[in-house]
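Only one protein chain is missing; all other protein chains are in place.
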Amino acid sequence: MKRLAVLTSGGDAPGMNAAVRAAVRRAAFHGLQIFGVYHGYDGLIRGDIKEMTLGSVGDIIHRGGTTLYTARSEEFRTEAGQQKAVEQLNQHEIDGLIVIGGDGSFRGAQKLTEKGFPTIGVPGTIDNDIPCTDFTIGFDTALNTIVEAIDKIRDTATSHERTYIIEVMGRDAGDLALWAGLAAGAETVIIPEADHDINDIVERLHAGSSRGKKHSIIIVAEGCGSAASFADQIKEKTGWETRVTVLGHIQRGGSPTAFDRMLASRMGAAAVDLLLEGKKDRMVAIQNNQIVDFDFNEALQQRHELDLSIYDLARSLSI
Amino acid sequence: MKRLAVLTSGGDAPGMNAAVRAAVRRAAFHGLQIFGVYHGYDGLIRGDIKEMTLGSVGDIIHRGGTTLYTARSEEFRTEAGQQKAVEQLNQHEIDGLIVIGGDGSFRGAQKLTEKGFPTIGVPGTIDNDIPCTDFTIGFDTALNTIVEAIDKIRDTATSHERTYIIEVMGRDAGDLALWAGLAAGAETVIIPEADHDINDIVERLHAGSSRGKKHSIIIVAEGCGSAASFADQIKEKTGWETRVTVLGHIQRGGSPTAFDRMLASRMGAAAVDLLLEGKKDRMVAIQNNQIVDFDFNEALQQRHELDLSIYDLARSLSI
Amino acid sequence: MKRLAVLTSGGDAPGMNAAVRAAVRRAAFHGLQIFGVYHGYDGLIRGDIKEMTLGSVGDIIHRGGTTLYTARSEEFRTEAGQQKAVEQLNQHEIDGLIVIGGDGSFRGAQKLTEKGFPTIGVPGTIDNDIPCTDFTIGFDTALNTIVEAIDKIRDTATSHERTYIIEVMGRDAGDLALWAGLAAGAETVIIPEADHDINDIVERLHAGSSRGKKHSIIIVAEGCGSAASFADQIKEKTGWETRVTVLGHIQRGGSPTAFDRMLASRMGAAAVDLLLEGKKDRMVAIQNNQIVDFDFNEALQQRHELDLSIYDLARSLSI
Partner (left out) sequence: MKRLAVLTSGGDAPGMNAAVRAAVRRAAFHGLQIFGVYHGYDGLIRGDIKEMTLGSVGDIIHRGGTTLYTARSEEFRTEAGQQKAVEQLNQHEIDGLIVIGGDGSFRGAQKLTEKGFPTIGVPGTIDNDIPCTDFTIGFDTALNTIVEAIDKIRDTATSHERTYIIEVMGRDAGDLALWAGLAAGAETVIIPEADHDINDIVERLHAGSSRGKKHSIIIVAEGCGSAASFADQIKEKTGWETRVTVLGHIQRGGSPTAFDRMLASRMGAAAVDLLLEGKKDRMVAIQNNQIVDFDFNEALQQRHELDLSIYDLARSLSI
């Protein structure tokens, strides 16, 4: 294990740069060479690979996005594409690859390992929807971006005494919506992991209103449908006009929080250490504040679990 | 002039609280009593009026929204409603009213002056669309909120090498879109005050693309139509998929910037001074960094002008 | 257990308001009455106690500081003062007290329990120096405040190619310094838990300089001495001028991060639940992302431990 490579893949997440930086610096610490693969698997196939040094990762720990870029690759989904990828890695005499991304990116990494090429995955996605890890890189930043946005919307919700419905990202996971709802003191949170019933939502609005509360914030996880559809249902049931905001792509960007930079630094370094120890086909994870690792097969067969006691807590605090 | 009142009306804007605070403290400085009218003209009609003291405005200078609330009032559009408003003011022995809001709010204030009740308007709106004043309270904060959002979206636009179309507020005015576009280095800005042509927009995208620029940010003022419609036109012309974000209500909230707090403090205090000098039916404004004032009639007949040299500058810098 | 009370004590920490809010709302959820004790133990002795309702904690979840205020109390250190405190609680027919603060505040709570009055502690301090809990309320916010400040200083350090020494809070604990140093990519971190040697620090500066690195950031935990004294030592050893910044009281304030609001919400609610279950003389804690609780005696005899593997990681990444 003398020459490593690192790529970012899938949706970008704040902290990916910090993870790349940690991998590069940890490799240098161990006296290894390390290469950056640009534009994800697509760039890997095309051989868009350059050596990285300490200078390559100067002044990036605090930057959002990924300086290695990310891209979709239809070709990599094919056997032929995967073969090309392995050939590129071999041609560059690379001994191990670190893939920073979500579960789709990990499945790609597995394909390479199946072809005999050692890979390690680092969970980077704002959605926090990867099994076996308590947190993914980018989740804490996206969460704070959402909470700050809701704080701003609350200013205007309070001033106008209206109900606002805010749609947040998370794919099929409700983590962003639930945590943001609790942290921002939202009156109602709608997530895929818990049943929701429009009558219950309306009842909560009425209960608040009867206690003199004239504004209300409802958070909808994108996995439950659009905020607009909930606005329509509320209007139908109550006649009330609500305001809808879809937070959109601001949730992906921004300078990573301290937590995400820490997590990325620990995970990026751990990925290098694992390759050095001769491990492969594994993902790095954090459990109980400790960096651990799991076999891809084992991990990806599981489901990411949301702690539903948080949901119950949020409901009890937003009476 | 012994007893004044202040209300906020129309869409809320960051800095309204700083303006209310300045009016209350300036009144206290002059030894006057001052009352807060809650919920705008609607509250005025209902007599929702309470005396304010130094303590009433403690710890609000940095808060978004308006602690006096704001509301629409259909009744105030009627002669009878306006009459009730004057009666409430007289009943509370109030000698002059300060109205913080946009042009609609100023027209309401004029109605009261026509009925013999002295009013002074303070321009508070994020849209910067009031004639005769270089800036309105809330514009600078909304502008920075938009620019920070675009900075975040640029992280992800750069990482994915895609084109993002971002729709910003401003009603019929392009100030927010133009200033934000220049400040955020957007490739294209679409505003009501300048002709826009989908072919020109597409040409700029192609020009950037041919120079190797793979991502692009387009800002659309809401007065020009929806970001989604521009996305459709671009797709039709080029086949390119773009991503759309409508920034929405986050633009109204947030802690006011230093500039907005300054402006609000100067304007709120000036409104009290004008009433003390026996002036009425006038709006406070800032021109060339100086606080000035204009007759409502004179001001509201004019059009807010955008400095189009800024537009030309933005185009020249985003080649 | 029908009537509870809550107070904040010691240095304020962002998230204390979120904890108070959670306690009040959780009490309401359980149908209990709850009272706020203002100005810490000093207010308790003086009977500065008022009933709190859902409305008392509206719009405070995102505010820094503590709306219950905090104060030192010499009198409470005396037997007589503690007796008065218990009398006030009894007079108000309060059945249990929640104390949000640091270890000194917990020792105060113990005194009350020794006198037969049930208390529960909630760890609120930016220093993260309480045993048995992975995190304290306020730590994550202070950490992000520090990291944002270092990011700003790095701008100027890079532009001027100078070395900056930044002194951060933490009392005897190095958590803030270490985590901030790792998250901000500082070249050197000086903490009480690890030996530091001026020769090693100077060697690292020289090593960076010889690799072409002309600026450097050194973080000093206040428990290791002043930044100024390190600047003097470096000057003596190398002749280099460095710049010193003592971050100071900005580290205590600011709107709490999502993480701190979550933690505070969970802990504040858990404190109410514990009292309801008849528990007392215990502190709430978070371990491995789960809310747990410990006997005060047991907890306060232990030492807060810093994970020194993080220190080693930081050193390996800042070569």
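Order of writing sets the chain letters: A, B and C. Residues in each chain are counted from 1.
By our rule, contacts are C-beta pairs under 8 Å (C-beta built on N, C-alpha and C of every residue); 3 or more make two chains touch, one makes a residue touch a chain.
Here the structure is a predicted model, which means the values were calculated and not measured.
Chemist: Name every shown chain in contact with the chain that has been left out of the document.
Modeler: The undisplayed chain, in the complete complex, is in contact with B, C.
Chemist: Which listed residue, B:Asp42, B:Asp127, B:Asp140 or B:Asp293, touches the chain dropped from view?
Modeler: The single option touching the absent chain is B:Asp140.
Chemist: Among C:Gly36, C:Gly64 or C:Gly185, exactly one should touch the missing chain; which is it?
Modeler: Within the whole complex, the residue contacting the unshown chain is C:Gly64.
Chemist: Where the complex has a chain not shown, which of C:Arg252, C:Arg266 or C:Lys280 is the residue touching it?
Modeler: From the options C:Arg252, C:Arg266 or C:Lys280, the contact with the absent chain belongs to C:Arg252.
Chemist: Considering the whole complex, which of B:Ile61, B:Ala271 or B:Leu300 touches the chain not shown?
Modeler: Once the missing chain is taken into account, the touching residue is B:Ile61.
Chemist: List every residue of chain B that touches the chain not included in the displayed model.
Modeler: Residues 21-22, 25-26, 28-29, 54-55, 59, 61-62, 134, 140, 143-144, 146-147, 151, 154, 158, 179-180, 182-185, 211-212, 255, 257-259, 261-262, 265-266, 269, 287-289, 307, 310, 313, 316-319 of chain B touch the chain absent from view.
Chemist: With the missing chain put back, which residues of chain C would touch it? List them for me.
Modeler: Chain C touches the missing chain through residues 8, 12, 14, 63-66, 69-71, 145, 149, 151-161, 164, 243-250, 252-254.
Following the convention adopted for this analysis, only the chains that are shown with their structure count from here on.
Chemist: Quick check on the contact network: minimum steps from chain A to chain C?
Modeler: When the steps are counted carefully, the minimum from chain A to chain C is 1.
Chemist: Relative to chain A, which chain's C-alpha centre is the most remote?
Modeler: B
Chemist: Please state the rotation angle, between 0 and 180 degrees and to the nearest 5, that superposes the Cα atoms of chain B on chain C.
Modeler: To map chain B onto chain C, rotate by about 180 degrees.
Chemist: Just how far, in Å, is the C-alpha centre of chain C from the one of chain A?
Modeler: 28
Chemist: Measuring centre to centre with CA averages, how many angstrom lie between chain B and chain C?
Modeler: Centre separation, chain B to chain C: 39 Å.
Chemist: Using mean CA coordinates as chain centres, what's the chain A-chain B distance in Å?
Modeler: Computed value for the inter-centroid distance: 35 Å.
Chemist: Touching two or more other chains, which residues of chain B qualify?
Modeler: none
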